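Excluded from the complex is one protein chain; the other protein chains are retained at their positions.
Chain nomenclature is as follows: A and B, assigned in order of appearance, with residue numbering initiated at 1 for each chain independently.
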Amino acid sequence: MRSAERRGSVVPPLLTLALGVGVLIVAADIRPGMLPNDPGPAFLPRVVGVALIGLSLWLMWDREPHEGLPRGAGLIRVVMTIVLTTLYLMTIEPIGFPAATALFLLCQMWLIGIRRFAVLATMPLLISAGTYALFRFALDVPLPATRIGGLLL
Amino acid sequence: MTGWIEGLLALQDWLVILMVPLGVLLGVAIGAIPGLSATVGMALFLPFTFSLDPLTGLVLLLGIYNGACYAGAIPAVLVRTPGTPSSAATTLDGYPMAQQGRAGEALTISLVASVAGGILGTLLLAFFAPLLADYALSFGTPEYFAIAMLALTIIASIGGGSIAKGFVSAAIGLLIAAIGFDPIAGFPRLSFGDAQLSGGIQLIPLLVGIFGLAEALTQIERMIASRHERRRIGTFSMGRNWLRRLAPTTAGASTIGFATGMLPGVGGDIGGYMAYNEAKRFSKTPETFGEGEPRGVAAAEAANNASNMGSLVPTFALGIPGNTQAAVLLGALLIAGIQPGPGLFNAAPDLVYGSFVAMTLAYFCLLVIGLAGIRLWIRVIQIPAAYLWPLVIVFCVIGSYAVRTNVFDVMVTLAAGVLGYLLTKGRYPVAPLLIAAIVGPIAEENYRRSMILHDGSFVWLLQPLTAGILLLAVASLVFAVLRHRKALAAANEPPRPN
Partner (left out) sequence: MTLPKLTRRLALTVGASVLIAGSLTTASLADDFPSEPIRIVIGFAAGGSTDTNTRALAAAAEETCGTEIVISNQPGGSGVIALDTVRKADPDGYTIATTPTEISAVEHMGLSDITHKDFQAVMRFIFDPHGFFVRPDSPYQSIEALIAAAKNGEQIRVATSGPASPYAITFEDLARTAGVSGKLVNIPYQGDAMAIPAALSGEVDLLVSNASNVVAQVESGDLVPLAVASDARIDIMADTKTLMEQGVEVTGGSIFGLAVPAGTPQERVEKLNSCFEAAFRSDKFRDYIANSGVNPAYLGAGDYDAYLAAEYQRYGELLELLGLAQ
């Protein structure tokens, strides 16, 4: 636990420093403005870059408490949720919103620990159909749906 | 006075009166869903108003406007996902209250404060609009820069914890805001040649990710599926002496919200944070803010609703939209054959005063609908966590997709969600990131334009109004740092537990 906390206190300042240096490098390539006396498009990124480098030093001195990253099952759940959400957003347009949502909910609920078959078989379909109907028909938001996707409901 | 009478007479039509609750209901539905903004909702019903008479259409749109502004608070309190950007400040204390089993109280306070702020704002708008519009015009480019700097100083005092971490969070926010075409030259920057990135990061996907998705990740991390605890919702009453406790905050916050809303381009999101910050500063117990302080909820909600009314000042008095929703209202007026502008009060008093009366009615209507509705939507948090948080993710995804029907925005939400989660783990407050992302572009644009307008000289910093606001910003920063050091010293007195 203690070692995790100490690592936590060195990593953020280093990341901040790296981000600041990175921003300054990228900002060097930004075109100058065309208007006379304009500080230019690169002005703000430069200010932020310098500020980040300064802040990284300040963070070194900072002795505020922090939580480390989770370990074990908690970490797995978070990482898997991020992976599932990524897959979800990548499938929305190819297979349509209703099917993507139902699949996502099925996997996500299983991940969280729901194992009851009746729940897994019905809830994702019901929720996905309900939200699709709400957005498409009541709120007029055009969500993508393919014919297969629409039919899976 | 005759204007008011004409306004009242104009409302003697059952169809117009019917539009009030209809608009409010639509607004509540739209505002409560993250990603669907009042602007889009109003634009959706704009063609519908073509076929109505001008006042009827206007009343419907104003109902949506008022309803949506309040309803953003509902998901902000219940699942830490602001339904509209202006409810971002409401999450600061509203969500902690809900977690402490005081969701009922938090929702009631947010409703009553919204209604109070809205009615106060309507009165200010109705009686002083032409006067205030002239005042708003005295805010030129240098003054906008100063106001933005003042708003940025909130970063030092909001979110608690370490000031250094607040600044890091704000710097990341500025960086996010800098992505895309810059506001003056229109050149793409930090976009790495990507067409989508050069279009910039939209506010709503950022907001939905940094709050909603990040909270879902946090909850899923500590979730134990086998344990189904039923969340308490607590009482719906606002507690003893509520009027005495909350009224001063609400009145003050409404004034701040209204004043900021009057400036075109400055909205309820900034107004809410500024009012929250002042409520905390003037409180005898600032340490309770951020830990579930009812006055924090009241300040944020009163301010954003009053700000909405403030945005209508330039709309009605000058014919210049104070925000994007007001732009839709102007469109509706134009389509109805009414030219908004300085002559509007004389040319169409029935319409102008009719809308003021209708907005007041809409707020009373909102109070009734809201009080009845709270008992319904509070059930959201009684959904078992194993269903609730996956559902929140689904709504975050649809919400950000719906903004521009664009998958890129969903990627932004996901990235913002992971960033928000990591920041929270490191005890970096996320509110400064959001404030910087909203205010940063205003500060940059007006700084650069000031330099162009004054041929590269800094003399504009010495103009009385600009200098005054900037001094206020410096004082606010010094005050925040001193108070933080005092609090730190007090906390260090007993040996800190590990």
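Operating definition for what follows: a residue touches a chain if its C-beta (ideal position, glycine included) is under 8 Å from a C-beta of that chain, and two chains touch if they have at least 3 such contacts.
Values in this document were obtained by computation on a predicted structure and should not be read as measured data.
When the whole complex is considered, the residue among B:I154, B:L175 or B:I320 that touches the unshown chain is B:I320. Taking the complete complex into account, B:G265 is the one of B:G3, B:G265 or B:P349 that touches the chain left out.
Checked against the full complex, the one of A:V10, A:L35, A:L57 or A:L87 touching the unshown chain is A:L35.
Contact between subunit B and the unshown chain involves residues 39-40, 42-43, 46-47, 50, 136-138, 140-141, 180-181, 183-188, 195-196, 198-200, 202, 264-265, 314, 318-322, 324-328, 330-331, 334-344, 404-406, 445, 449, 452-453.
In the full complex, subunit A makes contact with the omitted chain through residues 34-36, 117, 121, 140, 142, 147-148, 151-152.
Here is the rule we use: only the chains that are shown with their structure count from here on.
With each centre defined as the average position of its C-alpha atoms, the distance from subunit A to subunit B rounds to 23 Å. The residues of subunit A lying in touch with subunit B in their complex are 8, 12, 16, 19, 23, 26-27, 30-31, 33-45, 47-48, 51-52, 55, 58-59, 61-62, 64-70, 74-75, 77-78, 81-82, 85-86, 88-90, 92-93, 97, 101, 104-105, 108-109, 112-114, 123, 127-128, 131, 135, 138-143. Chain contact summary for the complex, subunit B toward subunit A: residues 29-30, 33, 36, 44, 161-162, 164-165, 167-168, 171-172, 174-175, 178, 182, 184-185, 187, 189-190, 213, 216-217, 220-226, 386-387, 389-391, 393-395, 397-398, 401-402, 405, 407, 410-411, 414, 417-418, 421, 425-428, 440, 444, 447-448, 451-452, 454-456, 496.
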